[in-house]
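For reference, the structure is listed below as C-alpha cells.
Removed: one protein chain of the complex. Kept in place: all other protein chains.
Order of writing sets the labels: A and B. Residues in every chain begin at 1.
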Amino acid sequence: MVKKDLEKVDQASELNLSRRNVLGAGALVAGAGIIGSQMIDPIAGIAHAAGSDAPIKIGFQAHRTGIGALYGRWYERTTNAAVKHINSIGGIAGRPVEIITEDDGTDPKRGADVVEKLATQHKVDFVFGTLFSHVVMGSAPRAGELKIPYFVVSEGYHVASGALNRYVFQPCITDVRAQISAVSGWMFNNLGKNVTIIYPDYAFGYNHRDYASAAAEKHGGKIVAKIAIPPTESSYTRYFVKIPKNTDVIYHVMVGPGVLTFVRELGEHFGPNHPQLFGFIDSLEGVNISSPGLDFLDGSHFWEAMPRYASAADSAGSRFYRNAVGVDNSGASKSDSKDVAAYSHMFGCWETLFAIKEAVEQSGYKSKKDYATLIETMEGFTGFNEGIAHPQGSKAFSGKTHQCYGQQFVSKVGNGKLNVVHKTSIADGMYEPETDYTKQSL
Amino acid sequence: MRKKSLIYSLLFQGGILLLLFILQFILPTYHHSSVSKIMVLASYAVAYNFLLGYTGLMSLGHAMFFAAGMYAAGLGIYYLELSALGALLFGAAFTLVISLLFGLFALRTSGVSFLIVTLMFGQTFYLSILYFNEFTFGQDGFSLAKHLGKLVIFNKEYLYSNPDVRYNFALILLTAYLLISTLIMFSPVGRILIAIRENESRTQLLGYNVYYYKLFALVLSGTFSGIAGAMHALLFTYVGTTFAEIHHSISPILWTLLGGAGTVIGPLFGTGIMYYLVDIISGITSNYQLVVGAVLILMIIWFPMGIMGTLRQKWMKWLP
Partner (left out) sequence: MSSWINENGPLLFLALLDGTVTAFVLALIALGLSLVFGVMRIVNIAHGEFFMLGAVFSWFAFDLTDDPLWGFLLALVLAPALVGGIAVFSDRFILRKIKYHPESTIVATIGLLYVIQSLTLIVFGPEARAVEAPLYFRIQFPWFGYSGYKLIVAGMSALGLLGVWLLMIRSKLGLYMRATQQDLEIAKTYGVPTKKIYAAVFALGGGLAALAGVLVVPIRQADHLMGLEPLLLSFIVVIIGGLGSIRGTIVAAFIIGISDGIISVFYEPTLAKMLATLFVAMVLVLKPSGLYGEEVA
C-alpha cells in the first residue's frame, strides 16, 4: 500500500513545470490523463498500452567495449532497470519501451556509425547513452544531420558550450563546469587556499584546470601549480617532486587504470605528512575504496554526484532506485560485492529515460514528424523534481543550453566508507548560458 | 598478353564500380551510408596497398598520412574557411610534403626497421596533435558540420552530408585510385616496383635506382592516404585523434591482406568484409573483437594471399 502511494506521489512530482502554453498545457492534460488513469491501476496500464500504439524504440549507444567498458556495463544495467520499471507503470504515453543497444567501442568513429545504425536500420525514436566526450563529439553531429534527438549522459561541457546542435540534450547529468564551480568553492573555504592541480593532459583535465582556476579567483584561492600528466603514463613519482612545498590542497582528477598507482605512489612520496587531498569520484568509479594501496585516501575528500554509500539521509526515491538497479548499501552489485558501481554517473541513464518519458507525454509525441514539438517542449522544461524518476536530486534545466543543473556532494573517506559532509545548492554551479540552441532551426 | 590483361582488369574493375554505382539506387538507407564509408576507407587501403602489395614495404604508421590529410583539410576549413576543394588540395599538398620528408629519412631502413620507424613516426604524429591541442582540439576532436559550405552543382545546392553526395564522391575517389593504381601497375614503373618487391638487390644490380622508386611509391601511397583522409573529413565531418592512433594504422594492413595484397582491387573487398564482419558480429555478441581476431587468424592460415590473391592464383591470372 505504502509503495503504491509513494509511486503516486512521485509520479505527480514527475510532471514538469512547463512554461509552454497551449501545446504544453494540452499535452499536460492529455499526459496527466494517461498517467492519471495509470495511477488508478498501474498494472492494467500495460494491458491498456498493448491495445494502443507500437512500442517506443530508444536506441542505446553503449560503451560495451574499449576504455569506457566499466561505465558501459553499469549504464546498461541501469538502463534495463529503468525500462523495466517504466514498463511496469505503463510505459511511455501508454506505449511499452523497447531498448536497442549497440556497442560503440568507446570510439568516435564507431559512434557515428552506431547512431546511423540505430536511426536508419533499427529506426529508433531516440538515441541516448554516450559518456566519453570524444565519442560525443564524433557522434552528436551525426545525430544532428540525421535529425534525430540525441540525449547525452556525459557530464561533458560540450552540450552547454554550443558546440553541438539543437537535437542534442543533456537533461539529467550535470556538466563538469558546474560541478567544479560548485565544489571548489567549498574546497577553498574549508581545506585551504593554496592548491596544486594534478590533471590528465586532455580535455577532461583541461576543464578542471580552467574552471578550478576561475573558481580560485572567485573564492580568494590560489592555484600554486598545474601539473598535467599524459594519459599513457604509468608511474607518477616524477611529477610529485614538482608539487610546491606551500601546497595546502592537492586537487587531483586522475582517471583511468593508473589511478590506483597514482594514489599509492602519492602515499609513498609524502608519507604521513601530506597536504589535504581533494579528488573527484571519477577517479574511483567502479573501484572499491578499500582496495590495496588506497589507504592513503583516508581522511581525504571527494566530489560525488550521487553518494555511493547509502545513508539515513537518502530519500525514498533514492532508496527505490538503488534497489531497482541492484546496488547494495556500499555501492557494489548485490550479486557480486567485488563489482563496484559507477554510482555518480549511471543515474544519468535512469533519469534521462524518465526525462524522455516526460517530454514525450507532455508534447504528445507520436512519431518522428513530432520531433520539433518534442524538442520545443523539452526546451520549455525548467527543471525536474526529486523522486523515483530523478533520484539524484532536483534539477534546474535550461532550454537555451539544453543542459541541466543540480546539486553536488562532497564526501569524506573514513571507516572504509564515503560520508557526505556537504551538499551544494543548484545555484552554486550555475553560470551564464554561453549559447542558445532555441535560436537554431531544426 | 599484357595488353589483354590490362583490358580484362579495367573491365573487371569497371564492372565492380558500375555495380557499386547502381547499388546506390537499391540499397536501404543504412547500407547506403555504410557503403559510402567503406568506399572512402577502401581508398585508404588501396593507397596503402600501393606500398605494401606492390613495393613490398609494410608500414605500421600510415594513419599519420591519413590524419595529416584529414587535419590539414579540417583545420583549413575551420580556421581559414577554405572551400571544400581548397581543403582537399591543402590536405593533399600537406601530406605530400610530409610523405616526402618522411620518405627521405625512413627509406634508409628496410624490412622490420622500416616497420618500426613508421610505427614511431605514426605515434609522434599522434602525440603532436595532442601536444598542440589548443589548436587541434586534441583528443576530443571537432566537427565540420557547421563550417562546411554547400556543394553547388548545376545551380543546385547540396549539403556535403547529403547521402547522394557522400556516396558518389566516395565512388569517384575510389574509381580514381583504382584507375591510377592499375595504370601504374601496367606501366614500366609498376613493373620495377614489383621487381623491387620480389628481389630488391637484384633489381639494384640491374642498374635501377631502387631508392627513388621506393620514394615514389611511398610518396604516392602517403599522399593518396592523405587525400582519403581529407575526403573523409569532408563527407563525414568529424576530425579527431582516433584517426591518428595505431589502430587506424593496423586497419589498412588487415583490409589489404584480407582482400589480397598485391592485387589492386583486393583492398576493396577486404575493407568491405571487415566492416560488415564487425557490424554483423557486434549485433550478436558484445565481444566482436574476439570473433574478429579468430577470423583473422583463420583467414591468414587458409587464405594467406587474401581473397583476391587466392582467386588470382587459381582462376584469374590476369588480375593486376
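The criterion applied here is as follows: a residue touches a chain if its C-beta (ideal position, glycine included) is under 8 Å from a C-beta of that chain, and two chains touch if they have at least 3 such contacts.
All values reported here derive from a predicted model rather than from experimental measurement.
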| query | Who touches the missing chain here, A:I229, A:V325, A:V413 or A:I426? | reply | A:I229
| query | With respect to the chain omitted from the figure, which of A:E265, A:D314, A:E386 or A:D428 is a touching residue? | reply | A:E265
| Among B:L89, B:L119 or B:L277, which residue is in touch with the absent chain? | B:L119
| said: With the missing chain put back, one of B:Y8, B:Y131 or B:F216 would touch it. Which one? | reply: B:Y131
| said: If the hidden chain were put back, which residues of subunit A would touch it? | reply: 65, 67, 69-70, 72-73, 201, 228-230, 232-235, 237-238, 240-242, 256-261, 264-265, 268-271, 286-287, 291-294, 339-340
| field | In subunit B, positions touching the absent partner | value | 52, 58, 105-106, 108-113, 115-117, 119-121, 123-124, 127-128, 130-131, 246, 250, 253-254, 257, 261, 287, 289-290, 292-297, 299-301, 304
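As a working rule, only the chains that are shown with their structure count from here on.
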| task | Can you check the complex and tell me which residues of subunit B touch subunit A? | result | 28-30, 33-34, 37, 130, 133, 138-143, 145-146, 159, 161, 236-238, 240-243, 279, 282-283, 286-289
| Of subunit A, residues touching subunit B in the complex | 64-65, 102-103, 107-109, 112-113, 116-117, 120-121, 133-134, 137-138, 140-142, 144-145, 158, 163, 165, 201-203, 206, 230-231
